[in-house]
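Complex shown without one protein chain; remaining protein chains in place.
Note that the chains take the letters A, B and C in the order they are written out, and that residue 1 is the start of every chain.
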Amino acid sequence: MLQTDEYTINIGPQHPSTHGGLHAEALMDGEIVKDVAVHLGYVHRSVEKIAESRTYTQFIPYAARLDYLASNLPCLGYVQAVEKLLGVEVPERAEYIRVILGELSRIAAHMLFVGSLAIDLGATTGLVYCLRDRERIMNLFEMTSGQRLIAAYMRIGGVSADLPEGFITAVEGVISDLPKMVKEYDGLITGNEILQARCRGIGILKPELAVAYGVTGPNLRASGVPYDLRKADPYGIYSRFDFDLPLGSRGDCLDRLTVRLEEIEQSGRISAQAVKDIPEGEIMGKVPKVIKPAQGREVYHRIESAKGELGFYLLSDGSEKPARLHVRAPSFINLMVLPHISRGGKLQDIIANIATLDPVLGEADR
Amino acid sequence: MSLADGVFFLIAAFTLAAAAGVVLSSNIIHSALFLILTFLGVAGIYFTLDAPFLALVQVLVYAGAVAVLIIFAIMLVMSTPAHQSNRFQPNRVTLFLGTLLAGLLTATLVYIGLITQPALAPVGPSGADMIGILANLMLGRYVVAFEAAAVLLLLAVVGAIILARGVEEK
Amino acid sequence: MEKLDHGRETPWTKLAEDAGIEFTAVSDPFFTYLSVSPAALHALMGILKQRLGMNYLADITAVDHGSEFEVVYHLYAIPDNGRRLAIKTRIAREAAVLESAFPLYPTADWQEREIYDLMGISFSNHPNLARVLLPDDFKGHPLRKDYRKEGG
Partner (left out) sequence: MERLILDIAHLLVSWLTGRGMAPVWADLLLLLLQWGTVLAIVTLNVLILIWLERKVSGFIQERLGPNRLGPFGVFQTIADTLKLLTKEDIIPTQTDRWIFKTAPMFFIIVAVMLYAVIPMGQDMAIVDLSAGLLFFISVGALSTICILMAGWGSNNKWSLLGAMRSVAQMISYEIPLAFSLLGVVMITGTLNLGEIVKAQDKVWFFVLQPLAFLTYFIAATAELNRGPFDMPEAEQELTAGAYTEYTGMRWALFFLAEYTNLVAVSALMATVFFGGWQGPLLPSWIWIIIKTYLIMLVFMWLKWTFPRIRMDHLMSFSWKVLIPISLINIVITGIGIKFIQGMGW
């Protein structure tokens, strides 16, 4: 080969395709990537430290701002961790509401993933179609809590308010349209030859590497590893639902896309079952007025968020504020493999890799 | 002085100024860009000589392709900072050789000017027929030379590919 | 979380005793963990990984207990084989150094960097122990209890 100078190029922290304040420093040889170094922390708010000076209930809105693209899921994880710490029973109806909203959040997050992947690859129109459909889910969130993006709807022991009138029919309407929406994305985005050429065989994440680096969620399943906490370690009432795990075979960018597209449909399936079975009744369990878990109690609760395993480690010192809260952020850990899957590829592949690893920087930086 | 003469002198002055820019600028990238202007000026002169085909080939090949090639080559091998990459570095040998070459060229030009009679009328066919005649000449009378040049270029391309790919290191 | 019956043989008790690793198994209704000395930590994790297939280090975190730091490792298996376990180890505040889990679990890379960054625990043999979330010139470790707080 002709000897050329290597040079570094800074993708971010201000860059259209880094989905927030991510800074990837790429060592390049022409258009070929030699190495990538990821620098984080541009949206670091020290949420874990904030938690130590807030009561258990006060922290809920902070949890919503972790993965702000699927805000119900981190909220759900957090309140379930506290419930475990307290030993609170959650009423059936609240559990079903949580499942519906959690899965809708997952669908919304995946829709944004598909759209942002499309726009990162240059297909501007793909984003708009996904946003149009995500809007319908956002409207549903607005119906429940008045908040669209970062809804702090979950409460320790249940949810903050009962479902409004007409919510169930609205959800059914969205769910029944999901296959149609996915088909449209397939036609416009997945079916495009150029997109396939840019995604197939790009950023291959081998299953061994994925497990070794603790990659979870759709990224892991795209590598062909059937691991989903909703099945492997069911939380809430997930063991009642019937759904499939979409799996990839190559672990490349295209698999990460198709797995998420299929997950949209599977989440729709779960929501449909939850909507069908939802009972009447209370929405809040018996929770003490002042939440003070016993001293020295600790819990590690993990849920399957839109990005992967979202874990909350909570330690109580007997006061009304947690002694320590730690968030196991899937975005943070999934990003670790970015250099590994980008090396040897092209500059444009880094963009595809970042987009398909689907980090939310609010969660990665915390 | 007719309008055509005025145009010629305008273009000639432009070409000379651009050529001076090539020699005088201390940044070699600037030199290369001035060279493009020079090529364009020469193409303009061809136009005024009623040889539009030649002029356009000049633009396409020299200003479009060769110039880009030159700039690429410069960027590939450039090791000094750009703003002093084309510094005038006098040394006796280069001064002597340069003067000799320039002298020879000037002498030749003056000699040619002296021995030939200026042709006042267009020497050959112009416009549309010219392209056809050129084609006939290239693929008829001079076909061997034309093909030889083509083969030479092909060899150059193959050589470039081999250079770029390099030899497998064992 | 798997419940641990006291006195019953669990898979790890036998394996660890064979290897001569001392630990205490503690379980409350929500949480089961093995407490182990820093020196034996990696031997124990190695056994769990190799013999019991606990190849997934979900989370590492550290807690400031005043004079001591407690580091908690959460181990699982992918694909899931029902084995879930936390391992805890305590180190003195003054000598806050642990051996890195990176050779066993590459996922420890950034997670240990985060602990180093926010809690100030060093990890020996870590390939690149630098701050990950805070700027490189940041002073102090915010998650320590004695870190000054400004504002709320």
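Basically, a residue touches a chain if its C-beta (ideal position, glycine included) is under 8 Å from a C-beta of that chain, and two chains touch if they have at least 3 such contacts.
Not measured: the values here are computed from a predicted model.
Chemist: Considering the full assembly, with which of the depicted chains is the omitted chain in contact?
Modeler: Per the touch rule above, the missing chain touches A, B.
Chemist: Which of these touches the unseen chain: A:93, A:198 or A:366?
Modeler: Per the contact definition at the top, the residue touching the missing chain is A:198.
Chemist: Of the residues A:15, A:49, A:183 or A:343, which one touches the chain left out of the display?
Modeler: Touching the chain that is not displayed is residue A:15.
Chemist: To test your reading of the contact rule: which positions on chain A touch the chain that is missing from view?
Modeler: 7, 9, 15-17, 31, 118-126, 128-129, 132, 188-189, 192, 194-195, 197-198, 346-349, 351
Chemist: List the chain B residues touching the unshown chain?
Modeler: Residues in contact with the chain left out: 3, 27, 29-30, 33, 36, 52-53, 56-57, 59-60, 63-65, 67-68, 71-72, 75, 82, 127-128, 130-131.
Convention: only the chains that are shown with their structure count from here on.
Chemist: With centres defined as the mean C-alpha position, give me the chain A-chain C separation in Å.
Modeler: Measuring from centre to centre gives 25 Å for this pair.
Chemist: Taking each chain's centre as the mean position of its Cα atoms, how many Å separate chain B from chain C?
Modeler: 71
Chemist: Quick one: which bits of chain C touch chain A in the complex? Just the residue numbers, please.
Modeler: For chain C paired with chain A, touching residues are 28-31, 55-59, 61, 63-64, 72, 74, 76, 78-80, 84, 86, 105-107, 109-111, 114, 118, 131-135, 142-143, 147, 149, 152.
Chemist: Spell out the residues on chain A that touch chain C in their complex, using ranges where they run on.
Modeler: 40-41, 44, 46, 48-49, 53, 84-85, 87, 211-214, 220, 225-227, 232-233, 297-300, 302, 309, 311, 313, 315, 323-324, 326, 328, 332-333, 335-336, 365-366
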